[in-house]
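Only one protein chain is missing from this complex, and each of the others stays in its spot.
Per-chain numbering from 1; labels A, B and C assigned in written order.
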Amino acid sequence: MARTISMKQAINEALDQEMARDPRVICMGEDIVGGAGAEGEKDAWGGVLGVTKGLYAKHGDRLMDTPLSESAYIGAAIGAAACGMRPVAELMFIDFMGVCFDQIYNQAAKFRYMFGGKAETPVVIRTMVGAGFRAAAQHSQMLTPLFTHIPGLKVVCPSTPYDTKGLLIQSIRDNDPVIFCEHKALYDFQGEVPEASYAIPFGEANVVREGKHCSIVTYGLMVHRALEAAATLAKEGVEVEIVDLRTLSPLDMDTVIESVTKTGRLVCVDEASPRCSIAADISAQVAMRAFGALKAQIEMVTPPHTPVPFSPALEDLYIPSGAQVADAVRRTLKGGKH
Amino acid sequence: MARTISMKQAINEALDQEMARDPRVICMGEDIVGGAGAEGEKDAWGGVLGVTKGLYAKHGDRLMDTPLSESAYIGAAIGAAACGMRPVAELMFIDFMGVCFDQIYNQAAKFRYMFGGKAETPVVIRTMVGAGFRAAAQHSQMLTPLFTHIPGLKVVCPSTPYDTKGLLIQSIRDNDPVIFCEHKALYDFQGEVPEASYAIPFGEANVVREGKHCSIVTYGLMVHRALEAAATLAKEGVEVEIVDLRTLSPLDMDTVIESVTKTGRLVCVDEASPRCSIAADISAQVAMRAFGALKAQIEMVTPPHTPVPFSPALEDLYIPSGAQVADAVRRTLKGGKH
Amino acid sequence: MAGTNPFPLSRDELLKCYRTMGTIREFEDRLHIDFGRGDIPGFVHLYAGEEASATGIMSHLGDGDRIASTHRGHGHCISKGVDVVAMMKEIYGRKGGACNGKGGSMHIADVSKGMMGANGILGAGAPLACGAALAAKYRKKGEVAISFVGDGASNQGTFLESLNLAAVWNLPVLFVVENNGYAESTSRDYGTAVDSYVDRAAGFGLPGITVDGTDFFAVYEAAGEMIKRAREGGGPALLECKMVRFHGHFEGDAQTYRGAGELDSIRADQDCMKKFRAQVTAAGVITADEFKAIDREVLGVIENAVKEAKAAPLPTLADLTTDVYVTY
Partner (left out) sequence: MAGTNPFPLSRDELLKCYRTMGTIREFEDRLHIDFGRGDIPGFVHLYAGEEASATGIMSHLGDGDRIASTHRGHGHCISKGVDVVAMMKEIYGRKGGACNGKGGSMHIADVSKGMMGANGILGAGAPLACGAALAAKYRKKGEVAISFVGDGASNQGTFLESLNLAAVWNLPVLFVVENNGYAESTSRDYGTAVDSYVDRAAGFGLPGITVDGTDFFAVYEAAGEMIKRAREGGGPALLECKMVRFHGHFEGDAQTYRGAGELDSIRADQDCMKKFRAQVTAAGVITADEFKAIDREVLGVIENAVKEAKAAPLPTLADLTTDVYVTY
């Protein structure tokens, strides 16, 4: 039965159901329980924004608070995964990857290949991404391209509670290392989610809106900005098609190309910094594989090549807006082969 | 007076001349002198491949060996830069960025912006990149896209001894943090280099070969693969233009677009992994800004989406070859607007 | 006995230190209120309760000495001489803020005052302080650097590596572990596998001292000795200040992890400002009325800072893309 719940609740439910289903699933992270060693409430936090709250009561010591040592505990999750467990480690903000990236991209990502196909590392790293929280340059980054660049990693970034539950369950069941990116600005976003457990396969983009004039390819929070743009443009008689990638690696280029083949136009929207971004990656692949289908220039909408500013006045300008997306669509509609 | 020297010697000379010129220049890294605390020869190594050998005799304690603690000493270089020094820190292999990336992308790269334009961090991080040494998955990566993605960093990757000297001198004099990527397979590559000191400005790509049929945009070792392809193709009557980017951030898109506007065709060659790569970045920018000039699909030549294999038999297949580049040119020449 | 001053600081210096602590306290308590009202965006970590540490240490420093701070940086800023109006504007995200509104609470810096920045990344300040100390070593003016770190962050590899590096290079740097008993909701005793930071320091060949960080004079003396030693080429050291925080980890934290009555009791018995007043008035060096006058003065300073901050202009689109590079 589907009810309307938040993305936060969808994450909590996915973890709960998978922990109940599979005793090898364990969770670890900073304050994911909270109150460790303190005199007051146990499960005092349930994560910095309360996402894992309540799981301790159900699953006890299979949730572990950690010292503030991301290399050590994320590496431990990876090591445990290589030894038959299915750990879900929380990297509180993706911005902290700089203190533990080696364990992710040189260890987890490469074991299978370096060891000649003889290792499996079914670890999930849950992490908060994105701007909008007035959390400034070191707590607001997207950074999805850095992980997508790395062979051996899978990268997931859902846009709805429904996708979140299904993709997190798939991530836990998946036999490869998965970076599961949760957009903090979507935590309270509500949507219909079935109570029963279900998995959404990786590498299947979701056409969240059909249209014939232009394709918008995006993921995460930007799906909602694209939908805003679509609503505006519809009033102008422009019907855009929106492709929500859902997983950045593996990537469903077939759906992207199918859409561009239909519309002949492409706008890639990415909340990550512009250089070597997901937007650039999709654009380049289309320019290579579906050039003939393109009727006009590809447009990319990203933040500027700057760190994320603190001031709300600036941060609101930093994050790509629905209006910017609509403008980009209008630009490519005006463009055309000479 | 120009002589023929190796890229290694060009680096050594640039460091030597800048240390002599500016007392604020200091160098640090693992075994960049060598023999610290040991009974034998001082300056025993001069870096793992001997690049800094001999500098200790001239500049003494301004070259410092470090403990094996990249976060600490690269962070110290960054901190010293923020306090008026001009440190050149060596990260032996770029593959080790995973243990110290935070200091680079969250600290050095962001100080200026986060502090409202009131900080300068003139640090250079010299690091070895690339495959070909049979050094396997953790000592052969390119990883230039990861740094290029980050606003606040400058990223340099020269292809010749001449460029190496001039760009390293510019890096040291530059007031922003610079990641200086040295391709290990080019260390012994010889070229003409003036003895006198000179700086090559950032953001100026070099058209290393002119041609009218197709543009090849690349950097580092791949410039030489492009030249191989050019020689092959010339025999077929195909004249390619080769743009050596030299600096990946800032990026000289003007030169790229000028070239594509002339040739109408683009092949991007990158030794980095394909997803969110430099090749993708350039391709996407061209598809956005110079779509009208394109006569056919863009082609990208990169390694496969795999870690770097150890076996020479595989590594030679992994690294993009001149033949692969030539094939890509032929493909785009066959392509065309429908 | 009134008139004779048993403290290592003059009457004026004592007044100045009290004013600094009071400014921090009022700054933080005011933010607590204004955050509750919804006036202040983002994550804000308050230093109230910990003032004696920053103030006791920074009293020994000049502008040429550098500090690298933490996410809980307001107290370090104020005691290092960063302008409180500029700080308040920054926290309100305004132009004219210490970072022109681009940094916010977690990134306030003022390099002209030797304040190398609050830092949103745990442990990240330690290498930066080592770098500042290295620069000082080359400059040979006897400058030092201080690295602040929380008890939780003291388990970050970045911090631990820095202890070793500082010892290997014999850097003039002091590592200050501000042990307030918690890392977010997690107790120090859970997260840190050693009872005393003196032992941890010893594991890296560093001398260490633990002091009661709510006792200004204990901090002042221990830090003074260690800083003097560092200035003279004696190398790095570690100072653990055991202390308490009065507010939540960040604003919005309900603090249910605390024991019953814990917050009341630390506010009653471990208030560093109360202790300072008691010690100094008991010695008859400064009167309670003089302290009250400073309290009032400070209130005005902060009131004014908030007023100025609220009146300051917001940054605009033109500011969005400036200050990324010196040149690009």
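A few notes on this one:
Just so it is clear, a contact is a pair of C-beta atoms (placed from the backbone, for glycine too) under 8 Å apart; a residue touches a chain by one contact, two chains touch by 3 or more.
The model shown is predicted, which means the values in this text are computed figures rather than measured ones.
The chain not shown here is in contact, across the full complex, with A, B, C. Only one residue from A:E18, A:D163, A:D176 or A:E315 touches the chain missing from this view: A:D176. Taking the complete complex into account, B:H139 is the one of B:K8, B:R86, B:R112 or B:H139 that touches the chain left out. From the set B:D95, B:D176 or B:D252, the residue in touch with the chain omitted from the display is B:D95, counting the whole complex. When the missing chain is restored to the complex, the residue among A:W45, A:F111 or A:Y318 that touches it is A:F111.
Although one chain is not displayed, subunit B still touches it through residues 30-31, 34-41, 44-45, 48, 65-69, 71-72, 95-96, 98-99, 133-139, 304-307, 309-314, 317-318. Summarising the interface, subunit C meets the missing chain with residues 155-161, 163-164, 167-168, 190-195, 199-206. Although one chain is not displayed, subunit A still touches it through residues 24, 26, 64, 66-67, 69, 71-85, 87, 99, 102-103, 106-107, 111-120, 151-152, 154, 174-176, 203, 250.
Operating definition for what follows: only the chains that are shown with their structure count from here on.
Per-chain Cα centroids separate subunit B from subunit C by 40 Å.
Centre-to-centre separation between subunit A and subunit B, using Cα means, comes to 30 Å.
Here the CA centre of subunit A is 36 Å from the CA centre of subunit C. Counting only residues that touch two or more partner chains, subunit C has 99, 101-103, 107, 119-121, 157-158, 324. Looking at subunit B, residues 71, 99, 102-103, 106, 113-114, 151-152 sit in touch with two or more other chains.
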